[in-house]
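A short worksheet on the structure shown next.
Of the protein chains in this complex, all but one are displayed in their positions.
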């Protein structure tokens, strides 16, 4: 019988117990033999804590999986069947900077959307390119399941600049389905949603329960105040008139685009009142989590993990891996090469869309022509992403400047330039591709 | 010999002497027999002044053209060969409101760009639809040369919702060519520019003099402070690093997108300091102009007209009319159905692009794939325009709300809603298509 | 509990026992209450025989379905949930003419491909348009499952010229899957094929068993002589070198395009040797079938039915109806609006492609860019189909001539003209839309 090898890059993450739980649950459909938790030297402290918990979980469940903790990425990748990425270059400290820098200029400070996401992408690109070189060499048939944010943008880097087979994954669509299911008090398998857009900019065009269109009903409920948000996004109310005229279900991150002014105001207020940015709050949550993980009695995923924003992340990942491995021809919402699915978007860019998953990968369900209600935003952000991909791969300052200047959330080229300089200088230890530019900036 | 009939809708405009001068200059290539200056009752005072001047100009020039002043639009259109539109629904007073309302919400207040342009479009759509019904009935072979702003959006209304043959025209590209020619001290016929984009959002992708690429040279000059602006747009300096990385020539209106924060700040300051909005300044210029026009000794276009922002407008129009009539196969930059020219934009939308003009109309020169540096902005604004066209034709409040909410210069759906309500209520006498909504808002 | 009403247009067909068997088999997932078998006056003899058999089958199975025999199409359609079409205008006699006329000019004579298919389409279009008018009026929510050949072309008529929700269906893809399954000795549910093309011109781009690519293996087997054909198509061997370089699985009908010369030769020989055309052979089979059907002891589908070419037809239909009704999110290969799925083909044309079926209909799986090995043939035949649709709906002789002149199997415009005249004159009683042209031809 076949045996699967899994490599988890960023294995020291506090999310690891989730994905381990996922593999345990699906033991009967996924013959996983080895899970390699890989992290960098600086992450060893956390890797050892969470890795030990992972080992206890596997033991408790009585499954025959070896959990290996390592800093040797190449040995972990060698011959792997699936590589997943959940690393965060620079850690939460870098995220906190990403969230704070834009606020200086009254611009949204968010880890994946806007200049914060740009900053994170620039740090991540050199690392993902390195990982892909390893995969091309050591596991050319492996699937890369990319969670690392900004997930769509990073997936596009891999799609355009490497030969690695990649699918980008995000918990937002899964979360939206679960919350709709809760609102309707039905099982989430009965809900289906016509998703389309980009990562963290995805709309549910139509919502169905057992094939019946419930879009209007859900939007009305939402207008009445039903929750549809995520742990990491302030739950600002949607305007009923706006929602009705939109006629689709926005994702929680859409608040950053449709309610920009209020979101920025709230972020600034939080910092001023000493509540800190989201990263700073998460740092606190993480500290508590690792205290809990350390407990040698703990043999399963603790409930406290749900306070983190990433619920369903690993459920989504293991379920996707199983759909591929078992050729399930199941529907999953993933980030994948456009290839003509969204008419009007370049074919080689990455979109987030409902796909049929089988052993050969992810095949988008045809979407057809988009409403102008959403295509402008999609293309505006995609243009930014395309430039960010090129800027980050080439270390090109000019492209980076254009990229920030056209982002819908940045008010001017002047602010873009200031943001870019702050981002480059503050992340200088993580941006090898921009070293000469940064030296120039520092020397002045 | 053939004799041409021209109908000028909005004939009482202060620009009329320009277009009259244009027809006089081209008397040898355009056998114009009748020019009908049409205006509404409220405009008769101005029409009579400027019409009398037009008649004196024609007489002085010794050309055999009848200049007819009329409020009977149907008789003017009947059998016309060319209909031009230069009317302004609500006059400069409405424009002043368009410029002021957005400033209340710290949003750009401009006559054609942003919410101001939306407002102007809503007022104009019912009128242009009426004019087109007349043309369909009374002059089905006539060309409509549309100057009325927002020129691209209004041309799209005609293209999508009528059978009238239409070309939209703007003086911005002509002006950019003239200024480049001045910078280079060459004749403007030697300059050619690869224009692409939308009306008031058009880039010169490459600039040539006698076929030699001078793009970099011009951008460098511009960075050094060479003027490339228009009378009606503050001449904010371009950042050299930004321009170099853009690698194309932005149009003056791009300042509203690339320097939004500064432009809004300057507008607010001007109003606070009592300098008024642009409309208010123009009102003063117009008063002075009409005083000059009244002088029965005046027999030609007075120099003072150049203070208005519309230089080259009528030159461009008469030159375009002549290119059509004489089957010149000449290049003009006009607003025309996309039809596959800009890949990634819907085929039935209107773009601004270099076209070959012949007797059958305007034929775009193929542009191919656009850089992400510009396609995101183009598509963002085009999505707004598509929604505005539908909202304005149908009087659909929900579409109008979506339209403003996604405009790159509007910070949130909340502000969009406030703007929309102000615009609807303040323009109530000009928006028959929204009457029921407006009644609801006023009562509500 | 919901009860379904089914209307089967052309209910007197010898295939009817198949579809009845299908509904009996799926009684637990499809709550069918009424099946209306509709036919024209001339078909009453057959309708009564096959209808009586249908009623005995239902009775024997003990299911609570009313089988109603009628010539009142409107009452059958009224309130129907699903309408299926399996009628044949002009019967097998017309088919025999379709097969023979082209042979006069050394052109392929085939019921759905080439001029024979054109002829059948022209007869069918006025009838399907009438049926759709009834559906629009009497059962606007019904799904039309169209089997009537040429199935893709007729589906395109409905898609372009009516408001009826339509899916076109053919047994060829199902048959190909079954035969591949037989070759591999696996269950056909384990086989999946990446189908793309047009009806009767569909390629299996890649073949998988349990997600493993078996394309090469199957093509090798086929080269070694394994059967992959249909009852109604001569089983000419594929050239191994050709198949290998094609690298995809052709459908049986591809022989008409890839082996045109041999197919025409064989057809002519068959007629010369008195074996008759396929229609004439089928007429014999039908006579025998109806003799068998008459037997009042017979209470199930007789084995002899399999000699007809339409195996799996009704299995495919009932399975598709169930997938829609039960919102199965299952994959079926159907004829559906292109909508961007095949890049390079007009969006509003109908293609045959693997689709996800749910309660809202058929959603193509994205195909992306086609190989030039197949796109030329697809587009060549699609252009013919587009012209045939317009010619048949409008009764336009010129379009009909262009349509035949560009068909890949017609050697010249001269032959096209002769074919067209023969077809029009010989089908004069079935072509109301061409009456004036036909009168002109006959009067000469």
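Letters A, B and C mark the chains in the order given here, with residues in each chain numbered from 1 onward.
As a working rule, contacts are C-beta pairs under 8 Å (C-beta built on N, C-alpha and C of every residue); 3 or more make two chains touch, one makes a residue touch a chain.
Owing to the predicted nature of the structure, the values given are computational and were not obtained by experimental measurement.
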Could you tell me which of the visible chains the hidden chain touches?
B, C
Using the definition of touch stated at the top, determine which of C:360, C:379 or C:433 touches the missing chain.
C:379
Touching residue (missing chain; options B:343, B:393, B:425 or B:441):
B:343
Touch list for subunit C against the chain that is not drawn:
239, 241-242, 244-246, 258-262, 344-346, 369, 372-377, 379-384, 386-387, 397-399, 401-402, 405-406, 408, 411-417
Across the whole complex, the chain not displayed is touched by subunit B residues 192, 206, 208, 210-213, 327, 329, 331, 339-341, 343, 347, 356, 358-360, 363-369
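Please note the rule applied: only the chains that are shown with their structure count from here on.
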Farthest CA centroid from subunit B: chain C
When centres are defined as mean Cα positions, the distance from subunit A to subunit C in whole Å is 46
What is the distance, in whole Å, between the centres of subunit A and subunit B, each centre taken as the mean of its C-alpha atoms?
44
Please work out the Cα centroid separation of subunit B and subunit C, and write it as a whole number of Å.
55
Hey, what residues on subunit C touch two or more of the other chains?
none
